[in-house]
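Omission of a single protein chain aside, the complex is shown with its protein chains in their original locations.
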Amino acid sequence: MLLTLDHLNSAAQTDFVAALESIFERAPWVAEAACAKRPFPTLAALFNAMTDAVRSADPTRQLQLIKGHPDLGERTAALTAASKAEQAGARLDDLSKKDLERFERLNTAYQTKFSMPFILCVRRHTRESILGQFDRRLQNARDVERETALTEIFRIAALRLADHVIAPDQLKVHGLLSTHVLDTSRGRPADGVSIELFEVSATDELRVMAKAVTNADGRTDRPLIEKRPLPIGRYELRFAVGAYFARNGTVGDPAFLDIIPIRFAMTEPEGHYHIPLLAAPYSYATYRGS
Amino acid sequence: MLLTLDHLNSAAQTDFVAALESIFERAPWVAEAACAKRPFPTLAALFNAMTDAVRSADPTRQLQLIKGHPDLGERTAALTAASKAEQAGARLDDLSKKDLERFERLNTAYQTKFSMPFILCVRRHTRESILGQFDRRLQNARDVERETALTEIFRIAALRLADHVIAPDQLKVHGLLSTHVLDTSRGRPADGVSIELFEVSATDELRVMAKAVTNADGRTDRPLIEKRPLPIGRYELRFAVGAYFARNGTVGDPAFLDIIPIRFAMTEPEGHYHIPLLAAPYSYATYRGS
Amino acid sequence: MLLTLDHLNSAAQTDFVAALESIFERAPWVAEAACAKRPFPTLAALFNAMTDAVRSADPTRQLQLIKGHPDLGERTAALTAASKAEQAGARLDDLSKKDLERFERLNTAYQTKFSMPFILCVRRHTRESILGQFDRRLQNARDVERETALTEIFRIAALRLADHVIAPDQLKVHGLLSTHVLDTSRGRPADGVSIELFEVSATDELRVMAKAVTNADGRTDRPLIEKRPLPIGRYELRFAVGAYFARNGTVGDPAFLDIIPIRFAMTEPEGHYHIPLLAAPYSYATYRGS
Partner (left out) sequence: MLLTLDHLNSAAQTDFVAALESIFERAPWVAEAACAKRPFPTLAALFNAMTDAVRSADPTRQLQLIKGHPDLGERTAALTAASKAEQAGARLDDLSKKDLERFERLNTAYQTKFSMPFILCVRRHTRESILGQFDRRLQNARDVERETALTEIFRIAALRLADHVIAPDQLKVHGLLSTHVLDTSRGRPADGVSIELFEVSATDELRVMAKAVTNADGRTDRPLIEKRPLPIGRYELRFAVGAYFARNGTVGDPAFLDIIPIRFAMTEPEGHYHIPLLAAPYSYATYRGS
């Protein structure tokens, strides 16, 4: 349910807390503490008030907050609705038997070592990077890992706030992936070029994430990914330039260049990745642009 | 068995014919006719003498020559040894059930229309381009198709001659695929870069054709394909630049560029394809070079 | 003096005509004719009304309009203020003795052949392209040349209207030249890169037209040329990437790449030319972008 910041600023305390209690998992006390700091001129100010409440809580309460989160892979247990939708994004409900076993092994090792659930803002990750995070965080000392868990809880909270509250400002929780196709043999944007974006798995399997066609300016009408974090992982863009050049007079059977694949990694979920393609019938170039 | 041109020039006629009778399938009369034109200063001269003999034969004999060839897909029939090795190259002995049915359907249609076997120099083709040839040649008029069959027979003969006879000259029957990796951030060849070459099927499956590692000059010690025709088809080169840049100090987890795939088609089996990669940690370019 | 379209729509006829009489040189009748068509919702509508008045005038009056224009090179005669400022742009007041002679020779030839002044919207041209226009238009037939003269008069008028009238719409009379510098070795915009734009003369002399420094996004805060037509001619951009790479750790004395010159022509005065530079310490690329 969408709420405005104005509404939250003027709501009764119980309504305020009820509206925001799901931002921090099973911890309505965070919303209660923030409520006392009203009014908030910006969403950032509200977010800061909530994270301040957590930061200034005593360690026992912080640990309680951490332990209030569900296991990442706890499939049979009751997940809160918000957690469930987030975890479906990284398709943890759809693991192969082998992956599931690896996942559960890591999860068990983590809980054994730290006595707390493995918390991760999964919307910032792909399946591959979640496994990588497990491996890496299992090496952490206990206090470092508690700190890491809080950081992830704040990321989850920021995304939930951004999803639910309409405000004059925006939290920096989303990334952007865009592209642009130039025909360097004619010095103009390449229009009508079909583009596909795939996520690339550890075993090089491709999963379609977006499809688009370039417009008269050689761009897509909307970014390939927007209004969400860019999941850390490996990607492949495919540009159907063969059909474009054929329409513009270049022949060849098959053409020297047909589908151009560009494979790259994104590691900044809140970043802007611009991946242009400069193509002529027998040459192309790409780069991380801005 | 390798023979020198000198040896052929001075051999007894029966030996000459015996040595060359397999160049034109079941047609020793071609070698006999060429024998009368000895000596040959070059392999090209010998080849021309043989093709002249076919060209000047009457149409009935030409048709006999054509019909002397095995069906491309005749898997149970007795193939001559030379044909068998050539057809294994395009893996016609390893077709899926569905492909085999398509293949046999086209083959039957061809024989029904033209009353002669479908002849193709398969070493110049991939599975995909063979099927494409079938489709296209089925549209031909009868006389055009006879001419096409002779052209293919000459290509087969030229390759067989090049395989069996050592001469001062070489027939232009082989192609070349080479590459070169430059590190444009350091202005020097990229050494130690692993490269894989794949053939890409119609359904985008990849079949490894060659592997290599770049040397100190950023090149491979030997061309990726040489001493054979380049089969008409689609290919993908993969360059492991991520490991190279990591060795040279560029970090990222994962790196923005790791495996760079370059997908291209080759349509000139006797051509030289040079496909360089110019790479920096966040940019690359490729082109058909020379 | 700037006027709003609203003001023109509601002004007394004499004021309307007085305000616009200089749009068409010594031809207040054009403004008078347009006045009768008020009100104009857009500047384009006003402009069309004025050109319609010229188009529907009889040939004698059109010729009168043409002859009312000053000679392009008439340096001693009295120029109207608007013409004078425009011609200073292409520096016709600053010609070498040799160029001046060539100019006057062409001008005399033109007047002899056509009995009318050579009219050209000089703000769309450089000295070189003016001379080229002379050469080309001297080949025209008389009626083609009258048509050409009217086209140029309309271009002059459109620019004058755009300069003097504030309206909700804009006439398409201006062009844009922009750039963008990417550091492809680090995958980010190159900031602090000094850029110079030169006009290149027929004898390869360079005249500075603009200077700028790239901002954090690798772009210049304002386009290199904007709010005016792009004079048809040859240009050189110079990017001081050596200093940029030195600040970022690449050494070399001197550096392999220091000042990168990019030479290009612009032939569409109302177009958008985007000329990016993709640079690494030992490599660069450029293209006409969008």
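Think of it as A, B and C in the order they're written, each chain with its own count starting at 1.
As a working rule, contacts are C-beta pairs under 8 Å (C-beta built on N, C-alpha and C of every residue); 3 or more make two chains touch, one makes a residue touch a chain.
Fair warning: this is a prediction, and the values are worked out from it, not measured in the lab.
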item: Options A:L65, A:L106 or A:L278, residue touching the unrepresented chain; value: A:L278
item: Chain not shown: contacting residue from A:N48, A:S185, A:T267 or A:S290; value: A:S185
item: Residue of B:S22, B:T51, B:S129 or B:T184 touching the missing chain in the full complex; value: B:T184
item: Where the unshown chain meets chain A, residue by residue; value: 182, 184-188, 256, 278, 280-283, 285
item: Residues of chain C (touch criterion as defined above) contacting the omitted chain; value: 132, 234, 236, 252-261, 263-265, 267, 282-288
item: Hidden partner chain, residues of chain B it touches; value: 180, 182, 184, 187-189, 217-218, 278, 285, 287-290
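Methods note: only the chains that are shown with their structure count from here on.
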item: Chain whose Cα centroid lies nearest the overall Cα centroid; value: A
item: Top chain pair, ranked by how many C-beta pairs fall in contact; value: A-B
item: Centroid distance [mean C-alpha coordinates] between chain B and chain A, Å; value: 47
item: Distance between the centres, which are taken as Cα means, of chain C and chain B, whole angstrom; value: 57
item: For chain B, residues contacting two or more additional chains; value: 256, 282-283, 285
